[in-house]
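With one protein chain held back, the other chains of the complex are shown just where they sit.
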Amino acid sequence: MSLLSLRDLRVSFGRGGRETAAVAGIGFDLEPGRCVALVGESGSGKSVTARSLLGLHGPGARVEAGRLDVAGQDARRYSDRQWRPVRGTEIGYILQDALVSLDPLRTIGQELGEAVTATTGLRGPAVRERALELLARARMPEPERRLDEYPAQLSGGLRQRALIASALAGDPGVLIADEPTTALDVSVQKEILELFGELKDTGLGLLLISHDLAVVARLADEILVLRGGEVVESGPAADVLGSPQHAYTRTLLDAVPRFDPAAGGRPVARPRAATGDRTGGDTEAPAHVNGAPGTARGNVGEALPGDDAAGIDRQAGSAGVLAAQVASGPGHGEAPRPDGATERPLLSVEGIEKRFGARPVLRGVGLQLYPGRTLGLVGESGSGKTTLSRIIAGYERPDAGSIRWHGADGSGRADGPGGARSTGGARGTSKVGGSAAPDWQRRGVQFVYQDPLSSFDPRFTIGRTLGEALSLVHGRRPRRERKAEITSWLERVGLDGGLAGRRALTLSGGQRQRVAIARALALQPRLLILDEPVSALDVSVQRQILELLDELQAETGVAYLFVSHDLGVVQRMSDDIAVLRDGELREYGPAGQVLARPADAYTRTLIDAVPRLP
Amino acid sequence: MSAATTLIGETRGPARRRTGVIGAGAITERIILVACLGLLGLFAVFALWPSLLTWQDPFAADRSLILAPPSLTHPLGTDEIGRDVYTRIVYGTRSTLALGVGAVLISLTLGTVAGLLAGLAPRWVSMIVMRGNDIGAAFPELLLAILIIALFGGGPVNAAIAIGIAGIPYYVRVIRAETLKIRRATFIEAAHGLGLSRTTVLVRHLAPNALRPVVVIATLGLGGATLAGAGLSFLGLGTAPPAPEWGSMLSNARSFLGLGWWAAVFPGLALTLFVASTTIVGRRIQKSLEGRR
Amino acid sequence: MRQLSRIGLRLLLAAFTLLGAATAAFFALRLVPVDPAFVILGAARGDQVDISPEVLAAVRAEYGLNEPLLVQYGMFMGRLLQGDLGMSYVQQVPVTSLIASQVQPTLALAGLGTLLALVLSLSAAILTAGRRLPSGLASVLELTAASTPVFWLGFLLMLIFAVQLRALPMIDDGSLASLILPAVTIALPTAAPLAQVLRQSLEDVLEQPFITTARARGLSIMTVKLRHALRHAAIPYLTMIGFAFGALLGGAAITETLFSRPGLGRLLIMSVSNQDLPVVIGVVLLSTLAFVLVNTLVDIVYTLVDHRLNEKTAATPGEGAAASPDTRTGTGADAEADMRTGTGTDAERSGA
């Protein structure tokens, strides 16, 4: 007997003529000790399916099914009162977002106790005992202590374990895990997946939901690939992953940056034109790289906008001046390029220290950035990678250390050599507003945020947002000219010129990120800092954005500082890689070397933890 | 296959969870919103061209028709002086709205300036503004209005000023909170990052965004100020007779409920409809500003 | 410890605010161009009276009206700090004893009114949150109640329940029954926005993943609302209660006048029309004291509801004050907007 048997599940929202189907005909059987995986990008209906299995479809939903047997009982006509004994007792459910799935005002003990009482009816001291037992089963370190802690005091991985423990409270036969590892660091991700593996081995039926085929690959016995609420492909995991029959499955597989340490860095070398199909959620037109204004194919140096042979930036000016200062600057020893080449760095960072209160965030970090190259900055949450990138961007001030632009001291110290240009009147505030950052930071370095939406003025249209940046470069210009340039920039990042009149809110995530990139590049920066630019996007969109970044770098010769927790993405993008842990630089070198022959044990752990497709 | 499917459940409710302003579904809500806008439009016409929609004189009294019930010539009856209730409601719109709008404008102007100052100025300036504001906020609003009127006298202008002044602390707090929030917003950092000057960021990005809730609180405040005005009229501190004003019409006619309910009920209805409409519209604006559809 | 110093700071700010309010009230009082002597002599009550110069002089001397302004201010503050609010101009008794005699009825009215408002709003919000039809119906009722002038509402209640149905007494005779109609009058417009705010917050919280988690454990919706959602929705609700109390004090003035009940509100209105300014100022100051205290109390209760607020605010003293702590700048401001207009609010920021 299947633990769970589902046929032809259909869920739709809305009423009357406006009905939209979220799920259209999904079905599978789940046996004890087996794992079924639902895989798909956002909007594919996988979470809705999971909720329907517990009778927790939200308001306004219309749910139908050909069969819905839970533990042998037809659950199709269950009322909420009938569903309740199923929830937690027959089916345990772990929600998508581990970080916010525990009541922040209640301790772990209270949450677990509630689950225990609700599913087993236990009361009194037995509840605590049971809770400890559950925590142990979820491999929670120091379970006694955890009971009195609030969720906010736990790391993401520990919260996920607490959630797993609470889902197991009623000894359910089925465990549904919706994106159980998405927000977690790779090493934690690996541990959690191993835990699921153990649970599966004890005979639990596991329904795993993920957008990531690589995550699923480890555990799933059967995979259903969903798209727009329909199953496009299903079958044994090995078949789906090994010989995908459907084009969409192949797209998904291709879109995942194949992490292969042995292959070294940047497997796709500087594509000259857009490649790959652009299916999926972010279906904008291909970027018109060749038709983009002001671009010349050629070597990196030539591709720098307005950068002439003497290295003077005619328009932005400042970087050039700084460069000139460097040329005559006093003997600042330049660290060699990680790959041993002797090219002069665009920016070098030395001995950066930063504390927040008593907590050290960065401890003596030093790096170099080179024109036209990408430095991948990798680290788990709390490693200090965002702080470092914000310091380089000029948003935060380091407590110690220097940032040199072409060797000039850019740390903002008035006493730094050649610092007259770069002090910019900064005072020791951590927040650097406009005038506080040195000029080179204001124009020459641009920043792209993980969540582009929050970086746009909500009142502005896309056109106005871009226009504002452009006016900084070109000053006031006739309306028509400005409009034409906005359109050309939109097209350059693969967007329709007609989007200029829209507000960012109405765009998709991929489109927003393209606008953010366009705005940053419109200022003709020498360095673009990308802080987790694709981690919030679906894999197919992710891939398009990465390709776009490749193209634009090839065109403009801009340097990238690519910050990410995802080694696959970093490998795909980086020439050099720096690994941060607890504010310390653990490994720094050419991508191929770092990935293939990591010198640091921690780097090795990270690499081992990355889920891989078979 | 589909023939074999069984409806498991259907939960009534909007597809997108958020219930409407008054908890209705999307379509019902749109109807209500349109109705409210229509009503406010009608009130606007009343206020701007009262003679357009009535043919009588709001001051003309017929002593033979005191508290006459609704009829063809007097669709909503006559009041205790023998004046047409409908016409007085129409003409009363202007003074009613003037009281509300005047009060809101006073709160808005002074509250916005002080709020921006408290949100942007150096810490010590902010401290002074906020401590002063706390003192103002410590008086319950209606009582502060009553106090002001006790000191400086009643009448429509003073009532509007009193309600307006009493409302200032609230505006200061909202604008300041919003300013502080916007100051920390990523897009402000991003604007600095682009290389925009401090002034540009302030004028172009910070201030306009910090002032966004002004539209909402002003709209919502209009209803509150109108109600407060009616309360003052009841306490005999509002409008001067014979000027028609809904609050004082309602208040004057309250003693004649047994003799002519229409003289009180219709102005009361106008008042409630107006306040409810502004509330619904204000909430709608608030939602769209917050980016919800 | 942190909590104690935070409470201490709040109380200090509250005291500062009160002194400021008293000063403001005093100088506002002296700005009025009217000679208090006339008021004291009853000329303000509309009768055409005959007042001789001797009587006028006697009055001016007795009330210190001939002293310089600053001396009068000093005397006022000095007496105030000893809890003396001076003599009533028209009633010929100390303001404090007048107020003392009127506190109890207002407390009873405000107390029962608040209780009713809490019960009504809590039950209306908890029972209807997340349910489309009941929530829609409740919203319409709430919107109507919040959009109707208090005195009009009271009049209708009086006509229906006292005159037509003879179900409840309308005139105060000290009994609980005679308190019901006025308390309902004052509670309805207070409860309406409270319910709207709470429902909105509850619905926002019910969206949170941890709610679904709790329901996936097999808890009923009601249990989830009571055990999980309510506590989260409590912050904007508590904030609202603080403001609702201010509205309640204003509402008490109108309700007491309407039902001809004794109490501070009626004393205030009477004193306003008699131009009995010492009493007006006394009542307003007392209301201010109550208002500030309630808000300080609400502020302290926050920390009991949400342990996180304590850590956040303790770090930044000085910003925000008794009546407007920074903890409430987000949801508090929204809640306030709704208090004034009687609509629900959005508690997104407090939910997570």
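Order of writing sets the labels: A, B and C. Residues in every chain begin at 1.
Convention: a residue touches a chain if its C-beta (ideal position, glycine included) is under 8 Å from a C-beta of that chain, and two chains touch if they have at least 3 such contacts.
Keep in mind that, in the parts below, contacts and distances are computed from a predicted model.
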Candidate names "Arginine N-succinyltransferase", "NADH-quinone oxidoreductase subunit K", "Polyamine-transporting ATPase" or "Peptide ABC transporter"; UniProt protein name, chain not shown: "Peptide ABC transporter"
Omitted chain - touching chains that are shown: B, C
Contact residue for the chain not shown (choose from C:Val55, C:Leu115 or C:Met222): C:Val55
Selected from B:Pro75, B:Gly132, B:Pro208 or B:Gly236 as touching the chain missing from the view: B:Gly236
Touch list for chain C against the chain that is not drawn: 32-36, 38-59, 90-93, 98, 101-102, 105, 155, 158-159, 162-163, 166, 169-174, 256-263, 266-267, 270, 272-275
Residues belonging to chain B that touch the chain removed from view: 59, 61-64, 66, 80-82, 149-150, 153-155, 236, 240-242, 252, 254-259
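Assume only the chains that are shown with their structure count from here on.
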Chain A-chain C separation of Cα centroids, rounded to whole Å: 49
Separation of mean Cα positions, chain B and chain A [Å, integer]: 45
Contacts with two or more other chains, residues of chain C listed in rising order: 132
Two or more partner chains touched - positions in chain B: 12-14, 17
Chain B residues within the chain C interface of the complex: 12-14, 17-19, 21-25, 28, 127, 130-135, 137-144, 146-152, 167, 170, 173-174, 176-178, 180-181, 213, 216-217, 220-221, 223-224, 227, 230-231, 234-237, 247, 250-251, 254, 257, 264, 268, 271-273, 275-276, 278-280, 282-283, 286, 290
Residue numbers on chain A that touch chain B, as the complex places them: 7-8, 10, 13-15, 18, 20, 25, 52, 55, 57-68, 75-78, 393-395, 431-435, 437, 439, 442-443, 446-447, 449, 451, 454-459, 468-469, 472, 505, 519, 523
Complex contacts: residues of chain A adjacent to chain C: 51, 54, 56, 59, 80-81, 84-89, 91-93, 95-97, 100-106, 114-115, 118-119, 150, 152, 163, 166-167, 169-170
